[in-house]
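A protein chain is absent from this complex, but the other protein chains hold their places.
Right, chain A next:
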Amino acid sequence: MDILNVIRVFKQYHEEGRILRVLKDVSLSVGHGEFCALTGVSGSGKTTLMNLIGLLDRPSDGKILINGTDTSVLNANATSEIRSKTIGFVFQSFHLLPHYTALDNVALPLVYAGVGKRQRRRRAERLLFEVGLADRMHHHPGELSGGQCQRVAIARALVGKPSLLLADEPTGNLDSRAAGDVMSMLLRLNSALGLSVIIVTHDLAIAGKCSRRIVMRDGTVCNDESCEYRDMKSL
């Protein structure tokens, strides 16, 4: 069973009486442990598709299956639960809460999983350690570099032990070195935890490190290629 099945999904927005068709008949499947890059020109519908996959929005037509569960029939609380248990998000602009320490930011998703405070902190500490920020635990995001912020955000995305990580341009705000760091961290987590990853990127170097590249154009998937060979030297 795949972690994700997108089946003939359409998404349209109504704007000033006009219908804006953003996704037109998108279908794709992602297996457990796959690492996919999602690329395409600006406005081709990548973020829209990621929002649908992340259950932050609903398709106008078509189905999205997470771990085989048809999410189109689920109510809002049930989709929240899937987000909490199965999906992790990483954003281009980090979306860390500025008044929380790195530790509290990482622990935040566990609040909604009903984990008690002490346990939350323990798990957050472990993840911060894993992303190499054990010494920045009690710093606020304002005191961290962009690359460090994104690593905190990755720790936050992983603290709930998801099986699908959705990263929308996670390196978009980083320089190439920090971007490389974040990318190699994601690859390491992917192989260590068997985590499925979908990463939206405009950076061909980043996309080149992914085992599968999905290209979107004008609301459709125009290219979807897997290469078993990964250029290890570029890592």
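Methods note: a residue touches a chain if its C-beta (ideal position, glycine included) is under 8 Å from a C-beta of that chain, and two chains touch if they have at least 3 such contacts; residues count from 1.
Convention: contacts and distances are computed from a predicted model.
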item: Protein name as given in UniProt for the chain not displayed, "Cytochrome c oxidase subunit I", "Tryptophan synthase beta chain", "Putative ABC transport system ATP-binding protein" or "ABC transporter permease"; value: "ABC transporter permease"
item: Per the touch definition above, residue among A:12, A:29, A:51 or A:67 touching the missing chain; value: A:51
item: From A:63, A:85 or A:202, residue that would touch the chain that is not displayed; value: A:85
item: From A:23, A:64 or A:115, residue that would touch the chain that is not displayed; value: A:115
item: Missing-chain contacts mapped onto chain A; value: 47, 51, 54, 56-57, 76-77, 80-81, 83-85, 89, 91, 93, 95, 97, 99-100, 104, 108-109, 111-117, 156, 160
